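Excluded from the complex is one protein chain; the other protein chains are retained at their positions.
For chain A:
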Amino acid sequence: MDAFTLISRAQGSYVRAIDDGPIEDWPEHFTDDAFYKVTTADNHRRGLPAGVIWANNKAMLKDRVSALKEANIYEPHAYRHLLGQPAILSEREDGATSETSFLVVRITGNGPTDVFASGRYLDEHAFVDGRALLKKRVVVCDSSRTDTLLVLPL
């Protein structure tokens, strides 16, 4: 499969894990040494390194999942991710870099469908056994604001 198809398939599977579950599948879209960060366009532009979520391996992503299932307290809610087409920025035999826009709406309890986040994924993919795995995903949210809390990943 070409890079576009591999990445598109992986992204479809990625958002399905978060939006419809099981959420335990979400870390499986990353390599063991993956880097994942959720930040804002303002921090990204200024080169500020911290994230609201910051992980430098897959174990930390699994910990995010177990924390949201076992430890953290929040009102039940769900996301729906809408992704743009990936723009392939570079590609090799064994990987590619891409950028994809996203919009995430959130439904909390019995509440309405609220726009929760928009932004872009800055990605490095590794092609392993016919799958695209994320080696690096920096989630750059357009707004600097997070409503209430962020517990499910973007």
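Everything below uses one rule, namely that a residue touches a chain if its C-beta (ideal position, glycine included) is under 8 Å from a C-beta of that chain, and two chains touch if they have at least 3 such contacts; residues count from 1.
Rule of thumb we're sticking to: contacts and distances are computed from a predicted model.
Participant: Would you kindly match the missing chain to its UniProt protein name, picking from "(2Fe-2S)-binding protein", "PNPLA domain-containing protein", "NADH-quinone oxidoreductase subunit H" or "Acetyl-coenzyme A carboxylase carboxyl transferase subunit alpha"?
Facilitator: "(2Fe-2S)-binding protein"
Participant: On chain A, what residues meet the omitted chain?
Facilitator: Touch with the absent chain occurs at residues 38-40, 42-43, 46, 48-57, 59-60, 62-63, 66-67, 70-75, 144-151.
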